[in-house]
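Left out: one protein chain. Kept in place: all the others.
Note that the chains are named A and B in the order they appear, and that numbering of residues resets to 1 at the start of each chain.
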Amino acid sequence: MSSPVTAGWGYVAGGYGAIGALVAGYVVSVLRRRRSLTRRLRPTPAEPALDHRPSTATVEEVP
Amino acid sequence: MTLTVPALSKHPRRSLLDRASFVLGVASAVGVVALLFLGLVVSPPAILYGETVRLIYVHPAVATITFVAFGVCALASLAYLWPRTRSPRWDHLAGASAEVGVLFCAATLVSGSIWGRYTWGVWWTWDALLTLTLMLFVVFVGYLALRRTGGDPVARAKRCAVTALLAFLLVPIDHYSTSWWNTLHQGNTVLRVGKSPLIEGWQLATMLLSFLVFAVLFAWILLRRFEVESMEARLEDEGYVWAIAERRAEGR
Partner (left out) sequence: MWRDALLVAGKDLRVEARSRVTTNQVVPYALLVLLLFGFAFDQDRPVLAAVGPGLFWVAVLLCCLLAVQRSFSLESSDGARDGLRLSGLDGGGVFLGKAAAIAVQLVVLEAVLAFGVVVLFGTHLADPLLLVSTCVLATAGLAAAGTVYGVMSAGLRVRETLLPLLLLPVVAPVLLGATQAWLAAAGVVAGSGWRWLSLLAAFAAIYLTLGVLAFGTLLEDV
């Protein structure tokens, strides 16, 4: 706060920094959530065929 | 023995959404760099405000985008409530837009507060526009809390859509109440009825660019957030299928 000019730059840095930090932080969090969701929603390679047919298993077959 | 589980949805493919999102991402990165260069280096300091005039290249644009984001949320909620256009997509868009709006609203409040400290000498003042912005911030934080309440997705979506519409209908009431109460904030710098803008040259160009850059940035973040919202809904819907697949993979 030595002179008005440097003080002015301090406010500019504060304003730009605040907006930059908020937006950048948010973007990073969204991208990370997106990546983790993409990974979780990816089907595993050796996926058995899944269907709606009723199970043919009888009670005795279940160990 | 066959396990009866509904068919898995396909892995998200490269879609139009993906490509649009990529283009917007690159454009916003270039735009932000250009804006920083023009705003911090090229444009001259002002006589009255000194160097702090550079805040005019971020604060008004971010504030405008805040209102756009809440407007998108209200429109998407309306589209969800309208029986002919009802689709979970509108609900996802409303949620995504509200969250990005709250982010931009916070950025508006913080940067405005810093600027106000220089111009008015105080961090906060109970001016009409400031109070309205703060009220919108709190209302939409409540909306986001309501979105996280769980339960039946359709009921939750309806509840949230009604809340968002009510919040938006209150904007004129809030506007009148706060402006009758107190007005201190300066008027519009660029759009003035029957007069030329208060700024010119590089300053005007940079300020106009800032609106474009933040609009593109908003569109990009909104798209990405919308994808996350849709994927979260899918995981909620079909999550048990993945859980079963994971357990099976463990047992193999």
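What we mean here is this: a contact is a pair of C-beta atoms (placed from the backbone, for glycine too) under 8 Å apart; a residue touches a chain by one contact, two chains touch by 3 or more.
The model shown is predicted, which means the values in this text are computed figures rather than measured ones.
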Inset, instruction - Please work out which displayed chains the absent chain touches and list them by label. - result: B
Inset, instruction - Using the definition of touch stated at the top, determine which of B:R86, B:R117 or B:K158 touches the missing chain. - result: B:K158
Legend entry - Touch with the omitted chain, as defined above, among B:F37, B:W82, B:W123 or B:W181: B:W181
Legend entry - Contact residue for the chain not shown (choose from B:L129, B:L170, B:A215 or B:L235): B:L170
Legend entry - For subunit B, residues in touch with the removed chain: 135, 138-139, 141-142, 145-146, 149-151, 154-155, 158-159, 162-163, 166-167, 169-170, 173-174, 176-178, 180-181
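In this text, only the chains that are shown with their structure count from here on.
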Inset, instruction - Please report how many Å separate the Cα centroid of subunit A from that of subunit B, as a whole number. - result: 17
Inset, instruction - Note which residues of subunit B are touching subunit A in the complex, please. - result: 1-9, 11-12, 36, 40, 45, 49-52, 54-55, 58-59, 62, 100, 103, 106-107, 110-111, 114-115, 117-118, 217, 221, 224-225, 227-228, 231-232, 234-235, 241-242, 245-246, 248-249, 252
Inset, instruction - Can you check the complex and tell me which residues of subunit A touch subunit B? - result: 4-5, 7-9, 11-12, 14-16, 18-19, 22-23, 26-27, 30-31, 33-34, 37-38, 40-44, 46-48, 50-57, 61-62
